[in-house]
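One protein chain is absent from this view; the other protein chains keep their places.
So that you can tell them apart, the chains are marked A and B in the order they are listed, and the count of residues begins at 1 in each.
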Amino acid sequence: MIKSIPLFLFLIFSFKAIAQPQDSTITEQEEDFSMYDNLDYVDQGAKRFCTSKVIGLSPQKLISIGYDVQGQTDISSSSVGMLNQQTEFSNVRFSHGLRLQGNIPVLSRNNIIIQVIFNYLEQRYNYDQTLLPIPTYPFRRTILQNGIRSTGLGTTIFKPLNEKSFLLFQATGDNNGDYGWDNLPDLVNTRLSVAAIWGKKVSDRKMWGFGVSRTYRAGDLNYIPVFLLNWTAANGKWGAEMLLPARANVRRTFNSRNILLLGYELEGQTYRIDSRNAFSALPGYNNLELRRSELRVKATYEFSLSGFIWLSFQAGFRYNYSFNVDTLPNNNDFFRGFTGTQPYLFEGKLSNTFYSLVSLNLVSP
Amino acid sequence: MEGPLFEGPNSVSAMHKVDLSSIGVSADKINHAYISKVRVYLPDSSNFNLFGDFKFQLTADEASMVECAQLNPIPSNVSSVDLKTSSEADLKDFFKLSEFVILMDGNLKEDYFENVNFKADLEFTINVTE
Partner (left out) sequence: MRTTLFAIICIFAFQVNLFSQTEADRLTGVWEPSNGKARVKIDKIGTKYFGKVVWLKEPIDPETDKPKVDKNNPDKALQNAPIKGYRLLKDFQFKEGNIWHEGTIYDPENGSTYACTIEMVDENTLEIRGYIGISAFGRTDVWKRLQIPKRD
C-alpha cells in the first residue's frame, strides 16, 4: 500500500550581488546575458561542418528487428525444364519473414561519420503442400519450400565538406538466395550495390543531393541517378524524406516521439536459386537468378516506447514489379538495365497483396 | 550584501538536511517523491515585475540534478506566485541522502540596484510502501 506524506519547507531567499574583487581571485558573478553576445575565441574557433540530419527527421534506426507478413498471393511462372513449357501456378496463403537491420556508427564526429550497416531479410511461403506436384516444377518447389533470403554487409560514410555541402557514400555486399542455415551461401554470389551523392545543406530544415547508384532494387542490375531530399516545414509538423527513385515519404510529426510517414519504397534484389541442386538433373539450369522486385505503398506509424526504443507499425499494398528468372552464362551476372534485350529464361508473375510490418528499433540520438 | 543585480540569470541555493525520522519515514520505503507545491512570495508585498521566470532544481554530490518546478512568464503585479511543479520528476534519491541542495534560478528583466528578498514555501510529497 502506498501512502503520500507531504513535507513542507519554508525558505528565505535573497538575491544579492557580489562586488568585483580587486585582485585576480575569481568569484561568481551575477550574470548579464548581454555580456555573451560578442565574445572572441581564446585561440580559434572550431571548423564548422554541416550535420547529416535536418530538424524533425525521423530517427535513424541503429538496430531494427522486424517481422513482415504479406497476404494471399498467386505465383505463376513457366516450368523450368518442361518440354511443353507449361505455366505453373501456386496459391500462397501468406508469406512472412524476419527483418534485421543495423546501422552501427564506428566513427561519429562532426567532420565524418562512418557506419557499418548490415541486414538480413527473409521471405518464407505458407502454401498448401498437397497442391504441389512432385517431382516436376523444381523452381516453384524450391522457392516455396525453402523461401528466399538476403544477407548484407556494408558501410555508409557521411563526409561534410563545410557548413553547406557534403558527400554521402554507401556500399553493400548482399548474398541472396534460397540458402538456409543448413547450407550457407557461396560468397562468390555476393552482389555489390553502391551509391555516391554530393549534396547541399541549405538550412537546418532542408538538405538535398544528386548522385548515381549501382543497384538491384528493380531486380536486375541497374545504374541510375539518385536524388536526395530531407525537408521539414517551419512549423515542424510536416516534412519530406526522399531518396528517389528508391523511396519517398511525406512525414507528419505529432511531437518529437510520434510520427507518421506516408509513401512508397521499391525493394528488390537478385537471388541465386538452386542452393540445393534442385536442378542438378537439368543441365544448363544451374545458375538461376530470380530478379525479385516489389513496390510497397505504405503508411508507417512510429513512436517512442521509452527513450530511444521505438516501435514501428507499417501497413500497405505490395505491387509486384519483377519475378523473372535468368540463367547466368559462366555464373557471371550481366547488365541488362532498362533497355537491354536479353530475354529472361522465363517471366514470372506474383499477384499483388496487402502487407504489414512491425519492428522494434533502437534509434540514434 | 548589496546590489546592483544585473539583467539575466541569477541563482541562489540552500542546503537542506534530510531528517526522515521526524516524519516517521524510512528511506528504503520511499518509492517515489516529488515536489507538489512551490509558492514564492515577497515579504514586503511588492511584486515580481522585475523577474521573467523562476526554476527550481535539486542537486547533490551523490545524485543527479533534477528540474522539478518552473514558471514562465511570471505574471505582472503579483506578490506571490505558485510555480508549475512536476510530479514526474522523481526526487526519491535525494531523500535517501543526508542532505541536498535546492537551487533556484531567476531571470531578471533589467538591472536592479538593491537587494531582493523573498520567501518560498515548498511542499514535497513522499510516497512510501507500507
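Everything below uses one rule, namely that contacts are C-beta pairs under 8 Å (C-beta built on N, C-alpha and C of every residue); 3 or more make two chains touch, one makes a residue touch a chain.
Computed from a prediction, not measured in an experiment: that's the story for all the values here.
Colleague: Mind listing the chain A residues that contact the chain we can't see here?
Modeller: Considering the whole complex, chain A reaches the absent chain at 3-16, 18, 20, 25-29, 31-33, 35-37, 39-49, 51, 55, 62, 104-106, 108-110, 113, 234-236, 255-257, 307-308, 362, 364-365.
Colleague: Quickly run down the residues of chain B that touch the omitted chain.
Modeller: Considering the whole complex, chain B reaches the absent chain at 1, 8-9, 12-16, 19, 22-24, 52-53, 55, 57, 59-61, 64-65, 67, 69-72, 84-89, 101-103, 105, 107, 128, 130.
Please note the rule applied: only the chains that are shown with their structure count from here on.
Colleague: If you average the CA atoms of chain A and of chain B, how many Å lie between those two points?
Modeller: One centre to the other, that is 47 Å.
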